[in-house]
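One protein chain is absent from this view; the other protein chains keep their places.
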Amino acid sequence: MSIVSWVVAVLLFLGVFFFAIGAIGILRFPDFYSRLHAAGKCDALASTLALVAIALFNVRDFDWTLFQSWDNLRVSLKILLIILFVYVATPAATHAITKAAFIVGIEPWEKRKRNR
Amino acid sequence: MARIVTFFIMLVFWVLISGMFDAFHLGVGVICCLLVAIFSHDLLFYGHPDLLWVRDIFKVLAYFPWLFYQIVLSSLEITYIVLHPRMLEIIDPRLVRFRTRLRNTMARVTLAQSITLTPGTITVNMSGNEFTVYALTQKAAEGLPGEMETRIARALERE
Amino acid sequence: MTMDTVFLLASLGLLVSTALALIRVVGGPTVLDRIVGVNVVGAQTTVLLVLIGFLFGNISMFVDIAIAYAMLNFILAIGVTKFFLRRKSARGGSEET
Partner (left out) sequence: MRELQEEAKLRMPWQDVILQTSVRVLIPFIQLFGLYVVVHGHYSPGGGFQGGVILGAAIILMALVFGLPASKHYISENVNKTLSITGPLVYCGIGALCILFGGYFLDYSALNRILPLGPIAWRSFGIFLVEVGVGIGVMSIMLRIYRVLSSAGTIDQGL
């Protein structure tokens, strides 16, 4: 395997690892608000890593004389557009959910509650 | 002016997603961009855009790598917390309130989104210049708003 | 080990973490917990769709599907949140879900 393939594989598995961390996080955290930390956040990093890996793999043998590789470059830019969309949309959705929870009045978990 | 700028942004986006460069598809693309520019130009821009927004876009793009670096740092911290066996002793959730000195609405929203995007902190409410932030650990709560506000002020505030 | 194997292994890992997130969707104590779980599943599915595109050798088609999925996931989160808020305010907003 070439060096690009190694970089792609490492980035991809890092992304999958952070996705798994997010999933374990929303299972382990004690209350709703801290679950949000694990959910929306590791996902931002994980999607970025995995999608950058895929976009990099798509342009692995770029030849500027071929139309096909320019088309591959376009598809890679499209994959990067997904990342931009995720960066604008995910925090907005997280913020909406958090605000709804606060308005409804779900109590946050606090440290002294455990000592009682 | 806003219509023209929206039209060209949409045209770039169309060429990026379309990938067909024959006359028919390009013509339909121009028509579609015109439709979106006529109907939605007041959604993309608040008032009248001036030529400075080109400079602003590059400044925001220069802000992104730093934001990504912060996201990586705090994601590693969250990873440590998640995988720690006695997690409940480490976390200490709390609400933090602070006032920002950013005046531009766009800059304020960018700050709020960046805070939410960085692991460990979530923007709960933003009314006027007062932010309410829910932080997971004490360390994350103390780091607010910090360097992020300075950098956003450099990128998006114009005097 | 070819690149196809790498993509296949990554897809399987993603599927396992999707299953973990689905536990929260099924057994979440409140409705909002379920919404968070669905959001996580949506983010994982977006990446999974692009990976499937590579495995099927038809990447430009699956990227479109992934973009549409990400958009609809965002709209779903906001819509369900608004619906939940409206239900709560209609009933006085004090009862436990």
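Labels for the chains are A, B and C, by order of writing; each one numbers its residues from 1.
To be clear about the criterion, a contact is a pair of C-beta atoms (placed from the backbone, for glycine too) under 8 Å apart; a residue touches a chain by one contact, two chains touch by 3 or more.
Note that the structure is a prediction, hence the values are computed from the model and not measured.
Every shown chain touched by the omitted chain in the complete complex is listed here: A, B, C.
Here one chain is not drawn; of B:I4, B:M20 or B:I57, the residue touching it is B:M20.
Not every partner is drawn; the one left out touches subunit A at residues 85, 88-89, 91-92, 95-96, 99-100, 102-103, 105, 108.
Mapped onto subunit C, the footprint of the missing chain covers residues 60-61, 64-65, 67-68, 71-72, 74-75, 78-79, 82-83, 85-86, 89. Within the complete assembly, residues 6, 10, 13-14, 17-18, 20, 25, 28-29, 32-33, 35-36, 39-40, 43-44, 95, 105-106, 108-109, 112-113, 123-127, 132 of subunit B touch the chain that is not shown.
Operating definition for what follows: only the chains that are shown with their structure count from here on.
Averaging Cα coordinates per chain places subunit B and subunit C 22 Å apart. One finds 11 Å separating the Cα centroids of subunit A and subunit C. If you average the Cα atoms of subunit A and of subunit B, the two centres end up 15 Å apart.
Within subunit C, the positions touching two or more other chains are listed as 60.
Shared interface positions of subunit B, i.e. residues touching 2 or more other chains, are given as 17, 19. Touching subunit B in their complex are the following residues of subunit A: 18, 21, 24-25, 28-31, 33-34, 36-38, 40-42, 44-45, 48, 71, 74-75, 77-78, 81, 87-88, 90-92, 94-95, 98-99, 102, 108-111, 114. In the complex of the two chains, the subunit A residues touching subunit C come out as 1, 5, 8-9, 12-13, 15-16, 19-20, 22-24, 26-27, 32, 35-36, 39-40, 43, 46-47, 50-51, 54, 57-58, 71, 75, 78-79, 81-82, 85-86, 89-90, 92-94, 96-97, 100-101, 103-106. In the complex of the two chains, the subunit C residues touching subunit A come out as 1, 3, 6-7, 9-10, 13-14, 16-18, 20-21, 23-24, 30, 32-33, 35-37, 39-40, 43-44, 46-47, 50-51, 54, 59-60, 63, 66-67, 70-71, 74, 77-78, 81, 84-85, 88, 93-94.
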